[in-house]
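Below are the structure tokens for one structure; questions will follow.
One chain of protein is taken out of this complex; the other chains stay put.
Let's turn to subunit A:
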Amino acid sequence: MAEVAPQVRVVRGGSRPGGGSRRSHTAPRPYKPLLWALPPIALLGLVFLYPLALVVRQSFQPDTGGFSLQPYADVLASESFGRALWTTVWLAVAATAGCLVLGFLLALVIAFVPFPGARTVARFVDVYLSFPSFLITLALLFIYGGTGIVGSFRFLTTPWGVLLAEITYFTPFVMRPLLAAFSGIDTAQIEAAGSLGARAPRIVRRIILPEALPALAAGGSLVLVLCLNEFGIVLFTGAKGVTTLPMLVYGKAILESDYPGACVVAVVNVLISVGLYGLYRVVSRRAGA
């Protein structure tokens, strides 16, 4: 604070009479903000959009060179792609549904039936979000691994193991917006409903759920996109039977060096994810979240 005072004096001393100088700054308004927006856009274009465009271009270029739809025909017709697409979609949908139900229940208890330590649990949820996803699979390897606590190694190499890991990791992503939405609900409303004889399920259905719907929609669609793109959880299970689209991209590019094929899968994956993400943006903006 001590520094500010003399600085202000300098400015006052050096300033020209008010109105005129202000206008000279604001006159070239129409294009000046656009000019300032250009450098970051150019940077993003260089490191993100241009590489993406190259991926799209390479997906039309088989190893023999030239332009052709052959890579698309090859990949889309292959059995492994169809299976990966189906696995990815149903895993993502099922995990999202699980996260929504579980997240709603847990957030409901934290917010409306608080127990000693509920705030600590809410903070724990925040910390949880800053850990990488593959830690969950690493832990599951001990619990369900060959010599582990429960010891059924098969479980982890099935899609159900991946589903459990995804629900565990992504539920906090639903809980956080829900807790924020719940803190905005006027408790007087709930008390009034309760004193008029409404039981808990009815209060949840008629008061809390409508209030939580935007947060549920926003959190749910975010989790759907993140599940479609999840890589670490699937990689760590080491399951050959569970291949999702991101795994297929990795396998084709790094393990098989089939870049055109990898680019085709990448384009399909991007189209699905970006389409869903666009939906998420529309939903969450309408919800004002």
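Operating definition for what follows: a contact is a pair of C-beta atoms (placed from the backbone, for glycine too) under 8 Å apart; a residue touches a chain by one contact, two chains touch by 3 or more; residues count from 1.
Note that contacts and distances are computed from a predicted model.
When the listed names "Phosphonate ABC transporter permease", "Cation:proton antiporter", "Acetolactate synthase small subunit" or "AzlD domain-containing protein" are checked against UniProt, the chain not shown comes out as "Phosphonate ABC transporter permease". The residue touching the chain not shown here, chosen from A:G161, A:P177, A:G220 or A:P246, is A:P246. Although one chain is hidden here, its contacts on subunit A can still be listed: residues 1, 4, 7-8, 11-12, 14-16, 18, 21-22, 25, 33-34, 36-37, 39-41, 43-44, 47-48, 50-52, 54-55, 58, 102, 105-106, 108-109, 112-113, 115, 121, 124-125, 127-128, 130-136, 138-143, 145, 147-149, 167-168, 171-172, 190, 194, 200, 203-204, 225, 228-229, 231-232, 235-236, 238, 245-246, 249-250, 253-254, 259, 262-263, 266, 269-270, 273-274, 276-278, 281.
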